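Complex shown without one protein chain; remaining protein chains in place.
Showing chain A:
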Amino acid sequence: MMDKPTWNSTLKAFLYLLPALLILIVFNIYPIIKSFLMSFYTEYDFYNDIVYKYGLSNFSDILNDPNFIKAVINTTVFVIGVVPISIITSLAIAVMLNSKVKGLSFFRTIYFLPFVTSVVAVAIVWSWIFHSDYGLLNYFLGWFGIDPIQWLTDPTYSMPALIILSVWKGLGFNIIIFLAGLQNINRQYYLAAQVDGASAWHRFLSVTLPLLSPTMFFISIISIINAFKVFDEIFALFNGTAGPANSTLTVVYYVYQKFYEEWEFGLASAAAFVLFIIVFLFTLIQLSLGKKFVHYQ
């Protein structure tokens, strides 16, 4: 099977790749290139698809737009709020599930449910939970003497509400991946560490974490990218707005507003491109950190 590539075999290989490539090119590659180009359209007649002028003014415009700056800040707050909490919580739950519990598959299903449920349905349920008068969350907080919070209408609390929803939503996926990673760790290492005098906590630090690092790395990259792209949770939770007083306006939401509400294709594309650069930089940083801290077996 490992023959030298010839023109003939290469052609054959492309033939097999064609169906997938075709879909990818039409729906992914072409739009990416097109939107990249579009970010340089400064004068554009979209009825007739004629570009009168190219330039960088779209970029300077959005960088001077206080809304865009706000969107970048909100997105950053969101990423910092969601990713660590989500990873720590899901790791803790995965470790608990990995110890011998009865009805493991039942719990796995329960925890995986949020991941397979439509965001819109989830957001509707959560908008009830967050309801300031009848919501479960305020009812629960009431037990501790905390006054009802206007989760969805007060700009101060809308971001925390969004973070809570997103952490919960991401748990299932992370837990499943962590569980798979945990089950790949040979039990012998734990026995050896125990004989070597390591307490349960030290076994977690010295065996589980390093041997789980490839999984951790994968999850952190996926989670950060996903968190930067947050949109549908906001749209569904705040009924098609960016939260009270734009308090949960994120970069993707900004792109959406510019594109579909204001028909500013150039600005939308420029914002999308800026987001791409940010995510790309983050991923590069993670990859270089990964080389240092991730142990592949």
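We take it that contacts are C-beta pairs under 8 Å (C-beta built on N, C-alpha and C of every residue); 3 or more make two chains touch, one makes a residue touch a chain; residues count from 1.
Basically, contacts and distances are computed from a predicted model.
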item	value
Omitted chain (choose from "Ion-translocating oxidoreductase complex subunit A", "Carbon starvation protein CstA", "Urease accessory protein UreF" or "Multiple sugar transport system ATP-binding protein") - UniProt protein name	"Multiple sugar transport system ATP-binding protein"
Of A:60, A:156 or A:199, the one touching the omitted chain in the full complex	A:199
Touch with the omitted chain, as defined above, among A:10, A:156 or A:186	A:186
Missing-chain contacts mapped onto chain A	186, 188-189, 191-199, 202, 206-207, 210-211, 213, 295, 297
